[in-house]
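Right, I'll just put the structure down here and ask away after.
Complex shown without one protein chain; remaining protein chains in place.
By letter and in written order, the chains are A, B and C; residue numbering begins at 1 in each of them.
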Amino acid sequence: MVRRQGVELYLGISLIIFLTVFAVLSPLFANYDPHQTDAERWLQSPGKEHFFGTDRLGRDIYSRVVYGARVSLAVGILAMLLSITVGTALGALAGYFGGFADQLIMRLTDIVLVYPTMLLALTLVAIFEPAIWLVVLVIGGTGWPAVARLVRGEIMRLKNLEFAAAARMLGASHRRVLLVHLLPNALGQIVVAATVAVPAAIMTEAGLGYFGLGIQPPIPTWGNMLREAQNYIRHAWWYATFPGAAIFLTVFAFHLTGEGLRQRLDPKSQSGRERRAYDH
Amino acid sequence: MIRILLNRLWQTVIVLFGVTLITFLIMHSAPGHPLQANPELRLDPTAVERWLELQELDGPLPAQYLSWLSRLFRGDFGMSLIYNRPVLELALERLPATLFLTVPAFLLALGLAISCGTWAALRQGGFGDRLLGLGSLAGLSLPSFWLGIILMMLFSYGYPWLPAAGMRTAEDSSVLDILIHLILPLTMLVVGSFSYYFRYVRYAVLAVLSQDFIKIARARGFTELYIVFRYVLPNASLPIVTVAALSLPLLFTGALVAEYVFSWPGIGRWIISSTLARDYPVIMAVNLSTAALVALSNFLADLLYLLIDPRLRFKA
Amino acid sequence: MLWSRVLVLIAISFVFLFINGCQKSSEVTNSQILHVAAPASPITLNPLFARDAVSLEAAALLHPQLLGTNPYTLEVEPRLFASWELHADNLTYHLRLREGLLWSDGTPLTADDVAFTLLLICHADYTGWLYPLLRFVEGAEEYRKTRHSPYAQGAIPGIRVIDEQTIAIRLKQVHAPFLSYLTFPPLPAHKLQNVKVADMEEHPSLKNVGVGAGPYLFTSWRPDEYLLVRANPDYYLGKPEIAEIYYRIIPNIEAQVIELLAGKLDLLPTAVKVEDVEMLAADRQIRIHKNSRLVYDYIAINHKQENTPLKDRRVRQALAMLLEKDELVANLLLGFAEVLHGPLLPLHFAYDSEFSQEKGSLPAARELLLQAGYPQFKLKLIFNSGNIVRENVALLFKEQAAQVGVDVQIHALEWEAFLAALTNGDYDLAILGRSTDADPDLSFHWHSQGAGNRTGYANEQVDRLLEAGAAVLDRGKRTELYRQSQALIVADAPIIWLYSRQAIHAASADLHNFAAHPESLFYNVHLWSLAGRDGRP
Partner (left out) sequence: MEAILALKGVVAVYPSGAQRIVKAVDGVSLTIYSRETFGLVGESGSGKTTLGKIITGLERPCRGSLYFNGKRVAPGMRREIQMVFQDSAAALNPRLTVANLVEEGLVIQKTGDRAERMQQVLKILADVGLDRMMLKRYPHQLSGGQRQRVALARTLVVLPSVIVLDEPVSALDVTASARLLLLLARLKEAYGLSYLLISHNLAVVLQVCERVAVMYLGKIVETGRVETVFNSPAHPYTRLLLDAYPHPDPQKKIPVIQLFEPENLPSTASGCRFHPRCSKASLRCRQQTPALAQKSERHFVACHRASE
């Protein structure tokens, strides 16, 4: 049976663009200052004035969700860049040189991989006190091993192709072979890894926020809004619903894009690459 | 085969060693301790000092590490700063509740995933397959804590059918009462893990279906059901078992959130409150043991692979 | 196939496991069990080692106090001690236990138990927080320094057992609030005298087996899940009406309310949100109870740093004028709090209602700042995140301060980070809560040497007045001295007083005679009843 392709990709990318536009242009879309409290209008239900209602302090939830998108996307993308950079570098070194370097790097990734990410992130943030840069660092720092494995496998496959040998023969340095010949050809896999890393980072950030260890209020993030909202689920359904829906939509958009990209790269596989803690 | 096995074992030992080292280093980069700073508890300064002496280790860092490691080997995970009791004891008290939540969730999610995944793979590209594929993607995208809140909002408050918290209504609750308490946290856990397993199962089954022996079996006119049970599932079971073993961290994180949202008296909730209170020995013991558990289950998955897969068994 | 078989097998084994674990342990019908919610698990059931609110609450169920305070006047009242007298030297107290007190294992509760408990508290290895209360006892300090001292008679000269019922305590100096300190319970000496102090906190005789003398006795405990206690038939005030109390640990306060509405809980102590009161009060099955407490919220001012405008009293006074406290209480706390302008609470006998006359005023504040020569400056205000009330106070304060030229940067810190910032002095202003003693003695927080004086407030005049206040026994004179010191403290504006929140409890309408003490939920628990259930009158 022939599969119609690309629905996921287009849907995903348009959602991401839509959300990014909202995040970047949040001052245009947010009709209230997200920090502006209003003692008279707390916990107002959604209506013409407040699209998503107001929170306990009378702040406009719509504006806060839109501002939260900025924080979440920024954290997600920065953490993704970090884990992609570190993961690509280490994965490429391990895959290209093999031997001891490979053993060393792979054992390091194993060690990081066996910690449940959320738990490790919670621990690190708890120990070093929550701050935006730390949240990015911790999420990026726990996310790289998955990328490293992927890139390593890809580089190992590519380095056995003849164009790498041909370049070596012309006298190309290892650096040149890696940077000019191997990595550009692994780009597809790296992009797929990136589209998985962003939603993972957003989810972890929101989780940290929900447990009170993420970016701290009054800076609105989807996670810390949910934390506040969970004490008002009987009073205001909108309080918890909208920030959560925002997380869902964003993460879904990235997952869709990743899925679509994967289908393009490898039409046979429609599922994620197996995450193995040990290489075969 | 023995050589591969020994190699894996050796890798696992290195990983376990690295886990203890990293855990130790994290613990020692932690500044301060919880009771020092708490002005809202009226602590007697001399008592805190005395108590700190009881907690503290001395000597240079490597010596501390070694003595910590030797205590670990004797099963001594340290004392909780808050409970002033052995961490292991506290964990064991809470373990049954966690198992009671996670084991059924794991089996249910896996069972559902195997049936749905096989079904979807057999109808690759069909409406049901596409729907399930999209649904599982959505399931992966659902923040579990939000799902928990929404479930509570709908089924404990909006339609007050199910309890919002805890494991039982009274000390002498019936099994039914406990099962009713289980429904919401279980649902929350199952949604996430099902989506995760489903995608792997479907992929594994598709990989088997594309093989020649399936085409031959079809050509021989076997019924679809026969082919599925006789050929597809046995061959797809290896990757499925592996993924199931490797999903331990996922299940663990899921339990963490589910227990927190639904006040389930298990290890997860205890970990969250210990983390928030900076109960370092607890945090480290939990990190260490889950990491070790995951490393070991990875090793066991490999072992299983070696034992089951004839290709690997008979190789050389 | 295979999977489903395994699944069924495991499910069955789990069910059996739980049936075994859930056999009925009591004959009590559900109607006579009070289901109470707690936001966290008790950490220890040893009352002398309890550090957190839930442990203290649980301890109050299981252990009787030596002395108590009146819930309305805070005056010292008899509990286990039926009477006491002070010798002419104003230093020696003779305290007499009631007749016929028994531990739950039938052993008499005597003055020896009390002496044992006092010695335990003064012991060098004791890690609870009670020792500072006994530091005025003659010889206590010396005893604490000798590490391995036994709890022998006469080990502390100031503590002497006179007979089975009577104990004499002699202080080294006159200390008026002393009796109000003796509100802790005694421990059973016959069970614990051979236990090392370091092992005492978790000793099983206080946990699994449970020897107590309180209104309720320990039955079972699943950490993080529940605590079950049963009525003590030998309780000295009579056997409690309610046969069992089932304490359910539910950290999620929203879930607590949902469970109350579902009829699965009978009492939500303290944690009811102000937003819930109106709705819950409208429910005929539920009754709302309120009482004042001895706690208040304030904004701490850090003037320990060098080169800060906060060193100038006028600046502090100006900051104290910024908030409209009445409005704040009305809007944010929906009126369930009392506005506070000084260090004592209305329940204290030395409370001075004069202070409540001041009003917030922006022009006056601006004027003061200009006088002090600080037309514009920045301040860092910290509070613990997740506390929505404090967050709003911070936001309001920031708004108001901006209008008088003060730029307040607010930082919500996660709890432990917040505590660390407080300890390290890394803040200018911090929103905090604080509890006060039943006695109006202000030394703990306001004496320059006070153990609880963390802001670094020091005023020699205040020190002298407070020392004098503790050293006289006459209430009239004490009132006078404390009012004077209050006036001085308020004039210094060392902190910004905000409000004292009421405790709000939601209970099933069936629960009768419920009345919470400002310091303890269960102080009259033996009188509570669940009438009206099961068709009973």
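The working rule: a residue touches a chain if its C-beta (ideal position, glycine included) is under 8 Å from a C-beta of that chain, and two chains touch if they have at least 3 such contacts.
All values reported here derive from a predicted model rather than from experimental measurement.
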Touching residue (missing chain; options A:Arg107, A:Arg168 or A:Arg264): A:Arg168
Residues belonging to chain A that touch the chain removed from view: 161-163, 165-173, 176, 180-181, 184-185, 187
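By definition in this document, only the chains that are shown with their structure count from here on.
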Length of the line joining the C-alpha centres of chain A and chain C, rounded to whole Å: 44
Centre distance in Å when chain B and chain C are each reduced to the mean of their C-alpha atoms: 39
For chain A paired with chain B, centre-to-centre distance based on mean C-alpha positions, whole Å: 21
Chain C, residues touching no fewer than two other chains: 252, 254, 258, 414-416, 420
Sequence positions of chain A contacting 2 or more other chains: 126, 212-213, 230, 233-234
Complex contact set, residues of chain B against chain A: 8, 11, 14-15, 18-19, 22, 26, 29-31, 124-126, 133-134, 137-138, 140-143, 145-146, 149-150, 152-153, 157, 199-200, 202-203, 206, 210, 239, 242-243, 246, 249-250, 252-253, 256-257, 260-261, 271-272, 275-276, 278, 280, 283-284, 286-287, 290-292, 294-295, 298, 302
Residues of chain C that touch chain B when the two form their complex: 1, 3-4, 6-7, 10-11, 14-15, 18-19, 22-26, 30, 33, 35, 40, 43-44, 49, 51-52, 124-132, 144, 198, 201-202, 219-220, 222-226, 228, 246, 248-252, 254-256, 258-259, 261-262, 264, 414-416, 419-420, 422-423, 432-435, 451-452, 454
Chain C-touching residues of chain B, taken from the complex the two chains share: 31-32, 34, 36-48, 50-51, 54, 82-85, 90, 93-94, 97, 100, 103-104, 107-108, 110-111, 114, 152, 156-157, 160, 163-175, 178, 229, 260-263, 265-266, 269-270, 273, 276-278
